[in-house]
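Every protein chain but one is kept in place in this view of the complex.
The letters A, B and C name the chains in turn, as written, and every chain counts its residues from 1.
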């Protein structure tokens, strides 16, 4: 039977707060026995989450946009080299049982909407008032907000 | 030399106002001598824009998500059958010289953000106050708003 | 109603004979009123077929692997910028009503097999005895051989 796979999405160019949230999320995901899936690059939220997961002895999958491993986080155990560029965001979404999103970058919110549209549960952290208001207007039962990592993990347990 | 290609994005499940905006946009795009590119399905904004463009004698490209033409708008001249599902949104974005977006559906805003992130100019119509506020917060010089089709076309001429 | 779309596949690094076959094929495709679809790059068979089609006043679609038009043949009217690398071969195959293949390069034969597997009719030119023997062993009613361009076009008319 396949493992539970949890996606963590967020900016490659992350703010310090987003970075530390992602690292703690990665750690908690590993401690829960879930597999972490990220965009795999050695940057920002992807890198932080993978690092956190490895510190806790977890298993990490990185779904890379390029056609080799040149830009991979050293904390990725299983690189999936897609060669399909930003279209790999859809692979991240479809492969995850549930998605966490840290931050409000263009790419991140684009992926949040893609995930909710594909029927996935998404839990958001580090949102701004404007992004929260905008996302709440969709009235989606698949978009959730959490103010911290432990609340986010608790919410995930309810949804899985 | 390649033709100028203008993308029109918007919900498959469009409101009447979005539908009529898209149809008029398609017509004006064809009259300008530009090639129209849409998501190709026989639904909502895609279908309306293609219909408008064909009425004005234009050329229409439809970038389909599925692996055949079963769900294609009858107004598509050149179907591109990608077989890559929602990942084809990125093909739409990369293939367009400029993107118009009608409406505020999850898929549409996801594509707007993907386009702006990829460096494309995007002109939005039929926005809500919350979506406008949210998108303005990115302070992007690639995201523009227009209140009607003629203003949108005029803006496009400036940006091309 | 959508136009008839004919794919021409072959090596980017083409031998002179493959190049001239592709150019003549492109010309005949345009003269038949069909739309030519190629891999779009400014190289080998793709470039030759597009050049032939434009000389005869045809319409050319180029399905590019990269995420911009930097490597595009100047004879492409409608660039489709996929950003999905070699995975775009499948887009070429699915988008074509029928596929011509010139030559025996690894990429070309890979695409021939992909096309036949996807249920497309494929007409091959410039084959070697070993490639012909190998392909005949599949006993596929979708793989055809032609010894010259006029025979290939005649075969295409029967199959369409």
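The rule is simple: a contact is a pair of C-beta atoms (placed from the backbone, for glycine too) under 8 Å apart; a residue touches a chain by one contact, two chains touch by 3 or more.
Everything numeric here is computed off the predicted structure, so don't read it as measured data.
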(message) For a quick check of understanding: of A:15, A:81, A:130 or A:159, which residue touches the chain that isn't displayed?
(response) A:81
(message) Of the residues A:5, A:43 or A:159, I need the one that contacts the missing chain.
(response) A:5
(message) Which parts of subunit B face the unshown chain closely enough to count as touching?
(response) 67, 83-87
(message) If the hidden chain were put back, which residues of subunit A would touch it?
(response) 1-3, 5, 35, 61, 63, 67-69, 72, 74, 76-84, 87, 90-91, 94-95, 118
(request) Just the residue numbers, please: which parts of subunit C touch the chain that's not shown? (result) 84-91, 106-107, 109-111, 113-114, 116-118, 128, 130-131, 133-134, 137-138, 140
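Just so it is clear, only the chains that are shown with their structure count from here on.
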(request) Averaging only over C-alpha atoms, locate the centres of subunit A and subunit C and give their separation in whole Å. (result) 40
(request) Provide the C-alpha centroid distance between subunit A and subunit B, rounded to the nearest whole angstrom. (result) 28
(message) At least two partner chains per residue is the criterion; list those residues in subunit A.
(response) 84-87
